[in-house]
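Below is one structure, written out as structure tokens; the observations come after it.
For subunit A:
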Amino acid sequence: MMERHFEKVEAELRERILHMGGVAEEMIRQSEEALLERREAPIVRIAELEEEMNRLHIELDDRCLKLLALHQPIAADLRFIMACIKINSDLERIGDQAVNISQSTAYLLRLPPIDPPPFDIRRMVALARQMLRDSLEAMARKEVALAESVAHCDAEEDGLKKAAFIASMRLMQSDPSTIERALTLILITRNLERIADHATNIAEDVIFWAKGEDIRHNRNRKETNP
Partner candidate 1 sequence: MSDERTYSILEARGLSAGYGSGDAIRNVNMHFYDKRITAIIGPSGCGKSTLIRCLNRMHEEIPGTQVRGVVALSERNIFHMDPVRLRRQVGMVFQRPNPFPTMSIFRNVAAGLILNGLRGERSLAEVVETSLRQAALFDEVKDKLDQPALNLSGGQQQRLCIARALAVEPKVLLLDEPCSALDPIATAKIEELLLQLKDQLTIVMVTHNMQQAARVSDWTGFMLMGELVEFGRTDEIFTTPRDPRTQDYITGRFG
Partner candidate 2 sequence: MTDARLRRRKIVNGLMFSLTAACTIACLAVLFVILGYIVYHGAAALDWSFLTRLPKPVGEPGGGIANAMVGSAKIVALAAVLGVPVGVLGAVYLHEFGHNRIGFVIRYAADLLNGMPSIVIGVFAYGLIVLPMKRFSALAGSAALAVIMIPIVLRSTEEFLRLVPASLREAGLALGVPRWKVILLVVIPSAWGGILTGILLAVSRIAGESAPLIFTAFGNRFWDNGWLNPMSALPLTIYTYAISPYEDWHRQAWAAAMVLVLVVLAGNVLARLLMRGGRGASNA
């Protein structure tokens, strides 16, 4: 049996999705650099990356639409396209969150840093990045176990965000001069938590594609309440 033409189209689509994932990762990495190292340059870079992200978002939507229209995929092929459509929009949202972080960071850079920081934001950033990287890796290798591990990390990120919220509240109560900066930090933790959610969605879509099982909403999932 020769290779199906559809497989070629499918591989191309997957390659574009992973490329888009790479852009999203880079955006998070740049916002991390701006936030943690207090640098301006990455913020400009993020604006450029967002433009590419938007182009990719439209391109991938178009690809998926045409693939559905022209190939009428079914079974695993159909699940793959479904997953791609959803992953596409998750990645675009991740990009938006990275932009939000960079904007908040731009604000923070105009003020002196809080010393010592009220909570460990490094861990939250690292975890969000790790979750996105793992979900994309799971997509690239169609690896269910890795995707499942991403879903488990989501709880930790939620916990970190809650802890950060409480620590920030305490700081603001004890030293009102930190209110502006602490509130901004809370916004950033919320952005990070959203990124983790989107990464989790991606992982769930990978599992749906690979196994045909919908594992969403089966666990007690956190609700964000700042």
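Annotations
Just so we're on the same page, contacts are C-beta pairs under 8 Å (C-beta built on N, C-alpha and C of every residue); 3 or more make two chains touch, one makes a residue touch a chain; residues count from 1.
Candidate selection criterion: all candidates are chains of the complex that A comes from, given by their letters.
Small disclaimer: the values here were computed from a predicted structure and weren't measured.
Every candidate listed (1 or 2) is part of this complex; the one in touch with subunit A, counting any copy, is 1.
Listed in rising order, the residues of subunit A touching candidate 1 in the complex are 2-6, 9, 65-66, 69-72.
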